[in-house]
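With one protein chain held back, the other chains of the complex are shown just where they sit.
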Amino acid sequence: MQIGKAGAPVSHISQAYPDRVEVRGRDLTGDVMGRLSFTAYFHLLLTGHEPTEEQEYFLDVLLVAIAEHGMMPTNVAARMTLAADPGSLQGAVAAGILGCGPVILGTAEECARLLERDDPAAAVKQLRAGGQKVPGFGHPVHKPLDPRAERILDLADARGVSGTYVGRARDVRAAVEETWGRPLTMNVSMPIAAVMLDLGFPASAVKAVPILARTGGLLAHLAEEQQHPVGFLMAAHAEEAIEYERDD
Amino acid sequence: MQIGKAGAPVSHISQAYPDRVEVRGRDLTGDVMGRLSFTAYFHLLLTGHEPTEEQEYFLDVLLVAIAEHGMMPTNVAARMTLAADPGSLQGAVAAGILGCGPVILGTAEECARLLERDDPAAAVKQLRAGGQKVPGFGHPVHKPLDPRAERILDLADARGVSGTYVGRARDVRAAVEETWGRPLTMNVSMPIAAVMLDLGFPASAVKAVPILARTGGLLAHLAEEQQHPVGFLMAAHAEEAIEYERDD
Amino acid sequence: MQIGKAGAPVSHISQAYPDRVEVRGRDLTGDVMGRLSFTAYFHLLLTGHEPTEEQEYFLDVLLVAIAEHGMMPTNVAARMTLAADPGSLQGAVAAGILGCGPVILGTAEECARLLERDDPAAAVKQLRAGGQKVPGFGHPVHKPLDPRAERILDLADARGVSGTYVGRARDVRAAVEETWGRPLTMNVSMPIAAVMLDLGFPASAVKAVPILARTGGLLAHLAEEQQHPVGFLMAAHAEEAIEYERDD
Partner (left out) sequence: MQIGKAGAPVSHISQAYPDRVEVRGRDLTGDVMGRLSFTAYFHLLLTGHEPTEEQEYFLDVLLVAIAEHGMMPTNVAARMTLAADPGSLQGAVAAGILGCGPVILGTAEECARLLERDDPAAAVKQLRAGGQKVPGFGHPVHKPLDPRAERILDLADARGVSGTYVGRARDVRAAVEETWGRPLTMNVSMPIAAVMLDLGFPASAVKAVPILARTGGLLAHLAEEQQHPVGFLMAAHAEEAIEYERDD
């Protein structure tokens, strides 16, 4: 059965032939391998274009900023999963990625959509009036500033990349402080979104960056788990923290 | 409950503090962001050490070699999953990663374990005598050579990285040809393993590289799926290829 | 770090002790095993209460109705995943479950939320006016009726279970026909939601039923895949249906 309307049966990414692999119109082995970094290649795969020097520099900055942040819930879940199924590294990575939802990691795309609105600062007041959260603000550890967010903004200013969207991110920060009556921590998601938009990425691509980055962090935790397991120890502490109570 | 014996409750990867993030003993924002590429940072996360220039160069080569290879089953499964659950990019990535098993992508680690044996060429004959497969040989598309495998070996020779393990990989290729009575395609998994071992990676880290690389390819396919969906069209073709038959 | 506000550290489901397991206040081995069917036990686990006879009967009806429906995209994705990673039955099941999103399987909960509104028939007209879809209508194969939907309604009427929500489901069907100017297929999700609400389930539990049911169907497909593999054959047909085109 065909669910929904079928679109054009076409893909523009790559094709393997007996003697070569073509990727985005390029010969993978003759033209790409050894010439492009993985970061530049990821840009090519995702957008169809090789990055400019600034695009590659900031894609590296953003991937590095978000890849790893301590024993996050996604790392905990992945390490427990590997402890339970030690033969499947891919299963444990998948379990960790499944936690890359809006609460922990998925707000960069929402930030991008906010920054693309005509007047994001006005939107902040509407969100507040409607009892909703503003994406990209608040952090359980980093107070009063998220050092990653500040560093991204500093680098973007220093290299002349800050444009419309970094400007809007700062307007949103000011609007949040005014609306809430006190400053809230602007977390790393907002500058990720702002810099990506200023560099020409579409909003829909913004979420791909945190997911690739966190996969790198997950693989590091899982390599450590294979050598020095703590997954079941963490599971025991988690379990002990919760009391079983009979229903009334 | 504690399952198994608890080890030391320690991790060496990273820790977030209110005003900074420490990763592998370094200050993430002040020392790492803007200095290390994502590839170099992945090396640091995974191994605890910053890569040498050659390690970073070849880590890029290997990640680029394996990230994307056309409409592979993992990409098909991920695109169908996104079509069915369009709001969860992370779910579709996870579905794709779950196919990174031994048949498609997981032989690099087995290749590494073969290359670490005292006499891999002798092991080939034992495997054949026992009716078992030799990891790293055979490919459904690339014949007689896998162009990615040859390119990796050429680059390793040209840059003086080829050592014990690249030498063993070539011995294994010769032993396979002698044992089978004809050459088999040495696929990309074997040179990935050989070069990683010659660069000092442990065998257990070898599988992390294909998983990170394929996540990049999956994200590209899923970005395309969001713009130009073919997931359900592929599902319809897959379904039509199979006939339902009543049990006797 | 504590993300969000911590609630009470309590669970009401179960606890293992050295010599017994307590589940929802009952002794698992002495009181439950051999007395409750899996369907009744699932009800107990999910809601804290053992089902009435009618609740168990209809929970069986609904689970059976939705467990299996041919070579659905979720089954295709799961079978490809098992072909790629034959050692991980759990990984292939997980890949299939990840496709249980709103397009294929997740509309039962949305149907329940529609039926809980004060005047669902009026809501239909608002949805249409806003260019939105009404959950629970339309099906790629079943036309003009979904036989599973009709069978559930017939059984609910025959056993006297049809109440407020089954009535509302029929009002919604009439409102859809009036608003669209022609009848649309009411698919299986709407009666699942209506009967569950009439039986006293909360709307939030409505999605659990299709997920458990489909897990049963996935396990059947994966057992067949282990004996008679078609995963890679389907992947080949899927791939061949898509043409690679160079970017302009």
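Order as written gives the chain letters A, B and C; numbering starts at 1 within each chain.
Note that a contact is a pair of C-beta atoms (placed from the backbone, for glycine too) under 8 Å apart; a residue touches a chain by one contact, two chains touch by 3 or more.
Quick caveat: nothing in here was measured; it's all calculated off a predicted structure.
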(request) Could you tell me which of C:G34, C:G130 or C:G160 touches the chain that is not displayed? (result) C:G34
(request) Have a look at C:P51, C:P73 or C:G91 and name the one touching the chain we're not showing. (result) C:G91
(message) Just checking the interface: what residues of chain C touch the absent partner chain?
(response) 1-4, 6-21, 23, 28-30, 32-34, 36-39, 41-42, 45-46, 57, 59-61, 63-65, 67-71, 83, 88-91, 93-95, 97-101, 106, 141-143, 145, 147-148, 150-152, 155, 204-205, 207-208, 211-213, 215-217, 219-224, 226-230, 232-233, 235-236, 239
(message) Considering the whole complex, not just the chains shown, which residues of chain A touch the missing one?
(response) 1, 16, 70-74, 76-77, 80-81, 83-88, 91-92, 94-95, 98-106, 230-235, 237-242, 244
(message) For review purposes, identify every residue of chain B that touches the missing chain, sorted by number.
(response) 1-4, 9-15, 22, 24-25, 48, 70, 73, 85, 87-88, 90-91, 94, 103-104, 140-141, 241-247
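Here is the rule we go by: only the chains that are shown with their structure count from here on.
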(message) What are the mutual neighbours of chain A and chain B in this structure?
(response) C
(message) Same or different interface residues for chain B and chain C, judged by whether over half of the residue numbers are used by both?
(response) same
(request) Would you kindly tell me how far, in whole Å, the mean C-alpha position of chain B lies from that of chain A? (result) 21
(request) Measure off the straight-line distance from the CA centroid of chain A to the CA centroid of chain C, and report it in whole Å. (result) 30
(request) For chain B and chain C, let me know how many angstrom lie between their CA-based centres, rounded off. (result) 35
(message) If a residue has to touch 2 or more other chains to count, which residues of chain B qualify?
(response) 1, 16, 70-71, 83, 88, 91, 94-95, 98-101, 106, 230, 232-233, 235, 239
